[in-house]
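Here the complex is missing one protein chain, while the rest keep their positions.
First chain written, first letter: the chains are A and B, and each begins at residue 1.
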Amino acid sequence: MTNPVLKVENLSKSFGALKASNDVSLDLRPGEIHALIGPNGAGKSTLIKQISGGLRPDAGRIEVLGRDVTVLDTVARARMGLGRTFQISSLAMEFSVLQNAVLGALGARGRAFGLFRNVMRDAALLETAHDALSRVGLQDVAQQRTADLSHGQRRQLEVAVALTLKPRLFLMDEPMAGLGASGSKELTGFLDALRQEAPILLVEPDMDAVFALADRISVLVYGAVIATGTADEIRNNPEVRRAYLGEEELA
Amino acid sequence: MSFILILEQVLNGLQFGVMLFLMAAGLTLVFGVMGLINLAHGSLYMVGAFAAAAVAGLTGSFLLALIASLAAAAAAGALVEVTVIRRLYDRDHLDQVLATFALILIFSEGTRWLFGSFPLFLDVPAYLSGPVTLPFGIQYPLYRLAIIAIGLVVGAGLFWLIARTRIGVQIRAGEADREMIAALGVDISKLYTVVFALGAALAGLAGALVGAIQSVQVGMGEPVLILAFVVIVIGGIGSIKGALVGALLVGLTDTLGGVFLPRLFALMLEPADAASLGASLASMLIYILMAAVLLVRPSGLFGGSA
Partner (left out) sequence: MGRERLFNAAMLLALLAVPLLAWGLQEPFIITLATKVAILALAGVGLNIALGLGGLVSLGHAAFFGIGGYAMGTLASHAQNYEPLFSWPFLFEGSNQMPLIWLTAVLASASGALVIGALSLRTSGVYFIMITLAFCQMLYYFAISWSAYGGEDGLSIWVRNEMPGLNTLDPIQFFAVAFGVLCLALWFSARLARSAFGLALSAARQSEERVETVGLAPFKLRLVAFVISGPITGLAGALFADLNRFVSPTMLSWHTSGEIMIFVILGGVGRLYGPLVGAAVYILLEHLLGGISEYWQIFLGLLLLGMVLFARGGLIGAPVGSGGGA
């Protein structure tokens, strides 16, 4: 078996008495989509934040591509090839769609200290940016102001910016939200193919998409992973059923 | 350099620190509760000093002058809060800086127009003037001791107000979560006016107390304002305890540094150079202290996240 791209070991994080992450372990293998599901408040966002570098865990370690990144910040992890999309859009709202994508391409290049040349005439950056935009279907709105995009389009742009980074793994926080039925289906197909490029750790409340896409699913409840397995295994796991459906269903 | 001199300077530092605390407490409260940076806080200090000087000139009573400083600064604070400041709560910091800078211009020039450019003088009343003899035979001005006492009493009152009273509960709730206290049915805009006026009154009192030692003039509040900022940065924004610790640290550092640094340099350098270099470095000491705190704890000694 090939080495996992991402390995999370015994991660714990508390806020006062609340255990937001309780001894979480999981991994992401090459070529797979690993979905993270759980009821609201289960600690998915906190976990994602710790993996991306925005929050330091109290205990445990995180490995990316075989390297311990527990003490590295967001910038260093992004440079190692961690491409993240946000649940609440964090795009530069005053920029055009294209400028946001160019920013991603600039990040991939790793240098942003050119002071004179017009960045929007840099052929290499533009190519990367246009390429990413057309892959998610935003090429027609490239010149629009990002603030004028619909919520679904912003989510697509999040994915496009992540693509410009040519990441080694994706961390996607609710990429389907606000897309509507047809858009959601389209993105499902897109992610399905994307896993060959780089594996995806996916947080997504749309259960149809999760069960259609995921190679493996981990269920997070009260900050702890209660089960990890294939879609079928998760469907039939009694603990998962109890967490989602309540006690009486089992009786 | 005698023990008595050191003790005297420690008392001077305490007195300065207590004054800074009265300034910084209001600033940090207003920032903690309303999220507002108020550059015009120094103007309220000035308003307090001028009100005190005017009333003392008319009535001859120092006590009435102090009451006038509290009332005038609180009234000016409430007026400014209702007309200008409350429009700034959901603006960004840049707008807050600009609008309160504009208020400084208006206050300063307005005061100059009313009272003229010449400084006013506020006399220490007879019952507080003259030195007292402390243990170890230290002769120390009674008035400065009184300032320390008043500052400490007001500080204790403030802690009591915040820890024990209804309005204190509301203030603490407001620091934690603004929507929450609105949901609890507290009249939030009234609370904000009261907090702002309270901070203003403390600044006004400080202005009046200092006005009797120095002169009362336009622009007197601004150096103190910036020192109060240093205090808050050191103590941590929003923390009253931080303001107290920061104020005493700054007060002591500035006073002791100003006296002892030139003497320290005199041990190594020519007298003239030592005096000049010592004075220059002493003037920078509190900022160096601030930089050092920043390097270790960017959000201040008692601050949460920056």
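FYI, contacts are C-beta pairs under 8 Å (C-beta built on N, C-alpha and C of every residue); 3 or more make two chains touch, one makes a residue touch a chain.
For clarity, every value in this text was computed on a predicted model and none was experimentally measured.
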With the full complex in mind, choose from B:H93, B:K190, B:K241 or B:R263 the residue touching the hidden chain.
B:H93
Which listed residue (B:Q15, B:S108, B:Q170 or B:T253) would be found touching the missing chain in the intact complex?
B:S108
Can you tell me which of B:A54, B:L122, B:V233 or B:A274 touches the chain that was removed from the display?
B:V233
For chain B, the residues touching the chain missing from this view
31, 37, 84, 87, 91, 93-95, 97-99, 101-106, 108-110, 112-113, 222-223, 226, 229-230, 232-233, 237, 276, 279-280, 282-284, 287, 290-291, 294-295, 298-300, 306
Contacts from chain A to the absent chain lie at residues 52-54, 73-75, 78-79, 84, 86, 90-95, 99-100, 102-104, 106-108, 110-120, 122, 125, 161, 164-165
